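A short worksheet on the structure shown next.
Only one protein chain is missing; all other protein chains are in place.
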Amino acid sequence: MSDPFTFQMLVNYLIIGAGLMALGTLGFLSRRNMIVMFLSAEMMLQGTALTLVAFGRYHGNWTGQIFTIVILTVAACEASIALALILILFNRKSSLDVTLWNEIREPGQPAIVEDPAEAEATEPVPGVESYPVLTPAGIEPEHQTWTVHRD
Amino acid sequence: MTEFLIHNAWIVPILPLIGGICAAVGGRWLKGNSHFPVVAGIGLAFVASLFLLLGEAGHAQPTPLGWIEVAGLTIPFQFRVDGLTTMMLSMVTFVASLVAIFASGYMAGDPGYPRFFAVFGMFVSSMAGLVLSSNFALTYVFWEGVGVCSYLLVGFWHSKPSAAAAAKKAFLVNRVGDFGFAIGLFWLWSVTKNHDLSYDAVFDATNLATIGHGALLGITLLFFWAATAKSAQVPLYVWLPDAMEGPTPVSALIHAATMVTAGVYLIARSTPMVVLVPEVQATVSVIGCITALLAALIALTQNDLKRVMAYSTVSQLGYMFMGLGAGIGGLASFAVVGAMFHLFTHAFFKALLFLASGSVMHSMGGVIDMRRFSGLRKKMPITCITFAIGAAALMGIFPFAGFWSKDEILAALKLASHESEGLKGFYPEIYIAVYWTAIVTAALTAFYTGRAFFMTFWGEEKLPSPHDPEADPAEDAAHGHGHDDGHAHEIGHESPPLMWIPLAILAVCAFGIGGLLGPTGLFAHHVEHTPGLAEIEGAAHHEFDYATAIISSAGALIALAVSYLFYGRKSTIPAQLAERFRPAYLASLNKFYVDEIYAMVILGPLKFLVATAAFFDTVVVDNLVLAAAWIPRLFGRYVLAPFQNGLVQFYAAVTALSVAGLLFVFMWLSLS
Partner (left out) sequence: MYTFEIVRAIAVIVLGATGTWLLLPHRHGRVKPAASNLAGAALSLIALILLATLWRAPSNLLNGVFFYAFGIAALAGGVLTVTSRNPIYSALWFAAVVLATSGLFLLSGAQFLAAGTIIVYAGAIIVTFLFVIMLAQREGRATYDRMARSPGRATLTCFLLFWTLLYALISVRSPHSDAAAEGDMQVRLVRASQILQSKQMVPTKGNASVVVRALSPTNKLPEAEPHASALGQHVAGLGGALYTDHLITVELAGSLLFVALIGALMLATPKPPVRPGSSSQPPV
């Protein structure tokens, strides 16, 4: 408890906060899986929260923590909405790929189509495939018409 | 009361305006009663102007109100009360109130009833302001107001193409004249002392002496140019006959009281200037003479009753200008009074004739072609008698109003030929030629007026039917000029009291007013009080010219008798004459092809210019604009559009890169 929160300590925290922020941005920009993008956004929020808490501690008041609480609240709201959105987006296209959602482009611009062949090949797993394979059994439930599967 | 009114003369023009505004704003609720505020406003204005007329002594200037005050130009909003003004004002408001009462019967059931009366009120208001204003600039404002209102009224049935065209023609021709007025006004402003445009300052003898002959000549000619448009003189008279397309009360108002008298009033008001340039006076007289003769010749063969009346108006206005131009030297006062007296009496009998024609038209279900009806004296006795009185006044038959006023003009012309003998040039010859032409024109006037009267009211009784050979096939659709509200009155009845009572009043005036005011000198005495007229040297020689009176009356009576012979009974003489002199007949019937010549000489080159400009606009200017628009378009298409590729992550990357760049710039700025 006798450890004073010096300016150097503040800089330490801020560097970590900046690093988390930058890594979150990297994930958000480069990963195409919407869930990973969502996690990256959360990571950026973590970086910000860390910065705020450190500033609050350095200045000796509660404001940073109260900001962080607000951020936490907003993050919770964001999470609920984002997951709901991801759910319905998945229902539309049966895919979490964010590249599929590029209809807001300028008219006349070519749509960006990814060639799956360019993807990194999966590493060959040595030995037998470890996933269990279950035989379908029972009555097949009625498929909902609004789900479009892209197999 | 009189004092109060003289000092608050603005009440007179404001009353019809208030009536008009009431009709315009409240027309939705007043509907068929929209005429009440307007009739009341004009009637009250008439009462007020009677006070002014009787109480006016010399001339009084009511308090001025500030209007335009910029460096070098101070124009007050000021009215003035003098002899000429009160005379014009009483005449205008009197005739206008009678016409308004007539119109409330004539226009009944028209869908645009409130609109009609709103514009009517404004029209009368503009005219009252025009004759009341005490400086040229204010006169010009009301001059334009009269033009606008006449446009609105002539084009009242604007869904009818011919009415819309007529309104446009009236307005454009008037614009041509207004242009002259405006230029004259600027010129006058630049040469007059202190740049003061008020009548008093301009007509001041010392001021006029400083202006110089050339400038006076130019200014007065420009004013006369404006007057030829407003008062329908050669070469700008072409709009007036077409203005028949408006409702008949409007025609009555335009022809008798308001619009066309404005030009005559302007020249009469400018007399102190005009009298200094005999060249302009002679021009005015000659133009008036040519107009009078030409219009009379055209009127001889027209079949449309209202059109005959329209050309007779043009012709009579020509008379007035002849009179105005005859004021050589000491004659000025006499000649101008004569012209104004003719204007005064003409207002009454021409209003009467027009309203009577309107009554005939109303009764004939909108048909105005004289070949399609005849012998109406049994069906419409009141209209017949009042029309006869008006016609007699127009012919100048003793003792009707027209006789006295026309005679004064002829006398003035005759005197002018003597008076001008001292001047250099051919003035005596000119004036004597004008004099004799005027007498011939008087005979022609009598002939065509008699022709119109006999064709309409004499002969065997005949009502228009759609099977007439002259019937316009499109007429059934436009039947009755908008009287399509379903009250299908049967054709051939006497008009309702609301319409014939104004006729009767006007008939009394047309009969008596000339003899009452002319020989007794009441009118001359009143008008001569006008500043500017009174000061001209050499008082008027008031002497009745018996020789002229006898010659012109004899001519008129002979012409009347001939017209009775031709048209009062069944006769083939007119047809034979028309066959014999076919080119002359056709020329007259087609108005001497003046419209066609104008179309070729003026409209043709203009249309070519317009087409060239349109071509330039569409080909050159439009393409330049389009080319300018292409640059941002190309930039957007090939530089900016690829950024909008629809990828969320791309947008986010651009945002992040921008943030990083901004941070970098800020940091660099703050550290360096």
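Each chain gets a letter, A and B, in the order it is written, and its residues are counted from 1.
The criterion applied here is as follows: a residue touches a chain if its C-beta (ideal position, glycine included) is under 8 Å from a C-beta of that chain, and two chains touch if they have at least 3 such contacts.
Not measured: the values here are computed from a predicted model.
Asks: Spell out the interface residues on subunit A facing the chain that's missing from view.
Replies: Missing-chain contacts on subunit A: residues 1-9, 11-16, 18-27, 29-33, 35-36, 38-40, 42-43, 46, 49-50, 53-54, 56-57, 59-63, 65-66, 68-70, 72-81, 83-88, 90-92, 95-97, 99, 114, 116-124, 131, 144-146.
Asks: To test your reading of the contact rule: which positions on subunit B touch the chain that is missing from view?
Replies: 647, 649-650, 653, 656-657, 659-660, 663-664, 667, 671
In the analysis below, only the chains that are shown with their structure count from here on.
Asks: Spell out the part of subunit A that touches subunit B in their complex, as residue ranges.
Replies: 25, 28-30, 32, 37, 98-99, 101-106, 108-109, 111-112
Asks: What residues of subunit B sit close enough to touch subunit A in their complex?
Replies: On the subunit B side, the touching residues are 637, 641-642, 644-649, 652-653, 656.
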